[in-house]
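Here it is, the structure in full.
One protein chain omitted, others in place.
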Amino acid sequence: MTAVTAPLDVDALRADFPILSRTVRDGKRLVYLDSGATSQRPNQVLDAERAFLATHNAAVHRGAHQLAEEATDAYESARARIAAFVGTSADELVFTKNATEGINLVAYAMGNAATAGPEAARFVLGPGDEIVVTEMEHHANLVPWQQVAQRTGATLRWFAVTDEGRLDLSDVDSLVTPRTKVLAFTHQSNVLGTVNPVAALVAKAREVGALTVLDACQSVPHSPVDFAALGVDFAVFSSHKMLGPYGLGVLYGRRELLAALPPFLTGGSMIETVEMARSTFAPPPQRFEAGTPMTSQAVGLGAAVDYLSALGMDRVAAHEHALTVAALDGLAEIPGVRVVGPADGVDRGGAVSFVVDGIHPHDVGQVLDDQGVAVRVGHHCAWPLHRRLGVPASARASFYVYNDLADVEAFLAGVRETKRFFGVA
Amino acid sequence: MTAVTAPLDVDALRADFPILSRTVRDGKRLVYLDSGATSQRPNQVLDAERAFLATHNAAVHRGAHQLAEEATDAYESARARIAAFVGTSADELVFTKNATEGINLVAYAMGNAATAGPEAARFVLGPGDEIVVTEMEHHANLVPWQQVAQRTGATLRWFAVTDEGRLDLSDVDSLVTPRTKVLAFTHQSNVLGTVNPVAALVAKAREVGALTVLDACQSVPHSPVDFAALGVDFAVFSSHKMLGPYGLGVLYGRRELLAALPPFLTGGSMIETVEMARSTFAPPPQRFEAGTPMTSQAVGLGAAVDYLSALGMDRVAAHEHALTVAALDGLAEIPGVRVVGPADGVDRGGAVSFVVDGIHPHDVGQVLDDQGVAVRVGHHCAWPLHRRLGVPASARASFYVYNDLADVEAFLAGVRETKRFFGVA
Amino acid sequence: MQLQQMYQEIILDHYKNPHGRGLRDPFDAESFQVNPTCGDEVTLRVRLDGGTVADVSYEGQGCSISQASTSVLTDLVVGRSLADALAKFDAFQELMHARGAVEPDEDVLEDGIAFAGVAKYPARVKCALLGWMAFKDAAAKAAEETSR
Partner (left out) sequence: MQLQQMYQEIILDHYKNPHGRGLRDPFDAESFQVNPTCGDEVTLRVRLDGGTVADVSYEGQGCSISQASTSVLTDLVVGRSLADALAKFDAFQELMHARGAVEPDEDVLEDGIAFAGVAKYPARVKCALLGWMAFKDAAAKAAEETSR
């Protein structure tokens, strides 16, 4: 975020996104502020996937024919570019169907470690072992850990969240102890926008020998992220939140950990040898990619990271920061509106969740929708966090590269209109 | 397959598949005979997915805005049409990333039953319980069962395959017994083409109270299939083998079974309530679709089943039958060629695997490729079957709607050329 | 603006002044329902007296639509025979799933016809049905309970 970087040319790049030129609700301009749920796709990504399917499509890693070669090249080249985008290399990158599967993969593979032989001993979970998460996790980084704890007898513990929407690290020393096997936490909250102190948490986990699992779903699309530099053991993110296709998630795992981790999904393409009674397994990443992979989706995400890299992730982050601050400042001026999460732009990404006194978030969302402003309402898959903050639900505006200050203005006008419509002062 | 049905107009429909007009290996016409691995996609499917993304894209089952409504409608309408295509309804249809995940889902959910409460008792596996598969399974319907047996202490048993490539049912009564909890088998072998006697196997499984799991990956794309009529408990198939997108599989489960089955992947969208320490889960199919779903892929598969339905699955089956018989007859005339699987067209689909005396299948595939003929070589993810039949690997030609007799001729000419090239008489 | 179609005056009135709100004793059965996407919830009690719905009481949190429709529910079913009440449930559910294609019968649904506009917004249909689902569930349990 150096001052010399030229800002994004939003007007120009909006033309890459066909959906942005449509209207909603009787001719209203679409103001899409739901990129935290899923982003829109530029023509470059749609074109790349289609060109692959219309020209090079075949099953990868198999057949000896020309199409199979071309398809394999396209798939593996995408893996390498996506890996480079997050500071790692292809052999540390596993494709899953979404980020949720990536976290389940780690949790289930650890659950499988008990019957997987001595190599996997370091992953075994059982009574007395602890898994530590946080109160601000998306369900995707909470429920899989609840479940593996239930299956193995391990104990789930968690960091609390402060009233300001930050992690409460005051009891870190009693929470993260030599009993801790896993410390799983989000890089950036999908509700609060809060960016968590990864370095401090990783240092603490290393001190006690716990594995770290980073939910990077809301950081990788929006800012420069380097997993190797962060020092995490595992990390996940989702293609569809960063201009890429649906149906593709990414799991990063440190080389030596992936090499020792037992398989999760089993079947074709992940084996070394198969007999009726037993099988052995391929090295990573293949070991974790059972069945026909998401070939064209990987090609699409490859195009998405090319697109984002061309924009420059520093510029993307600076752009979203400006929109976020404008939204926060604008909401602060509307009486009866309370932002759920840090009120200023410090260590904070572009998810702006809020409640309006006397109006349920569902009704807020409805009035905004009527004006063409698409926000998300509900608990955003972070129900415990909402309970902690004393709100049943919230409305959330989230920004991306194609949003501009006019979108923020439309959003703020919509919130004011909501209050008028429901007659709330 | 009534005689009155008009044959497929292959010339016309080939125009729908852009990839078929490209050439390979210095200008050779592409003869794509690897649809058993993955099919090619018609413009109708590519267009449907793109139109969705360019016009209606948003996260489904969430936000209250117009795009979210439209996306949800598109996704659920696709589910209903896909369900109808296989004789069932939307609430019995779960989307997975591929067929492999579908089988893993059933195996893992059964593995989870032990800690999932009394409702799931009927799924619990343990020592003394038996899982029965067959020697002709794809690794996808073998390795997940090996693994769940290893984790739970259950025993894996299997039907043998005869020299002709049929299931050996002679010991059915000693194999399928009251100890049998699961009988998992393929509808149609991806190597042999063999169509298995589903009715007899389902009847036997019902007699002993075993659950049936049908691998329908190679039947649903190629013939009319009605899961309700077949009476199976679970079944899986893959979108990419039936003109649809990558990254999407389908799991069918009988309503009352899905309702009692514990979850597999956990996270967002599959929950009912979440607290930090525990969660409850949504009814099926949502319970089994954790995280952001393969939305645009479902829309694409919806377009694929529309396309196939317009062709008529009876006609598709008749068309492929004709090609298969022509290929089998042609190969029978080439000395030194041995077909792996039934030699005639009875109860047999369009996978034609073969070996050529004195030439390794990899080398066969290479010479065919050089002539533009794309076949698959190797064990086709059915290694135990190849071992049983005494061949390390085979070459496989597989047919689909866009293939014609000219393709079969090119294939047969290629096999003859292979023998000439390697100087084998 | 289409908003007025959804937020009819009747709905806003019921939302601001809900009828029958609060949990009351005695009751025969209770149902807790939740809308998993937004966290809205309702706890609803039914008391039967012979074949008649003697009381419906409830508590919960939710949007204007879910709160108003539960309020309308109590008006429609309290004092009716259980069979009548369930017929109203059927009519209301049909209306909500019709996407505006069904003309609501004011004789049956009274204030409930105001929800016809909501039916055009599929994401809100679950809101409108939340309390009704709780009623159906609690009524079934109560009927079983009282028939023992």
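We call the chains A, B and C, going by the order they appear; numbering starts again at 1 in every chain.
The rule is simple: a contact is a pair of C-beta atoms (placed from the backbone, for glycine too) under 8 Å apart; a residue touches a chain by one contact, two chains touch by 3 or more.
Just so it is clear, the model here is predicted, and its values are computed rather than measured.
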Here the chain that is not shown touches A, B
I'm checking contacts with the chain that's been left out. Which of B:Val94, B:Met294 or B:Val377 qualifies? B:Val377
Give the residue, chosen from A:Ser21, A:Ser89, A:Ser170 or A:Thr273, that touches the chain omitted from the document. A:Thr273
Positions on chain B contacted by the hidden chain, ascending: 25-26, 360-363, 366-367, 370, 377-379, 383, 386, 392-393, 421-422
Residue by residue, what part of chain A touches the chain that was omitted? 61-64, 68-69, 72-73, 271-273, 282
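Keep in mind that, in the parts below, only the chains that are shown with their structure count from here on.
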So which chain is the furthest away from chain C, centre to centre on CA atoms? B
How many angstrom lie between the centres of chain B and chain C, each centre taken as the mean Cα position? 45
Taking each chain's centre as its mean C-alpha position, how far apart are chain A and chain B in Å? 31
Taking each chain's centre as the mean of its CA atoms, how far is chain A from chain C in angstrom? 38
Of all residues in chain B, which are in touch with two or more distinct other chains? 62-64, 68, 271, 273
Chain C residues counted as touching two or more neighbouring chains: 37, 121, 124
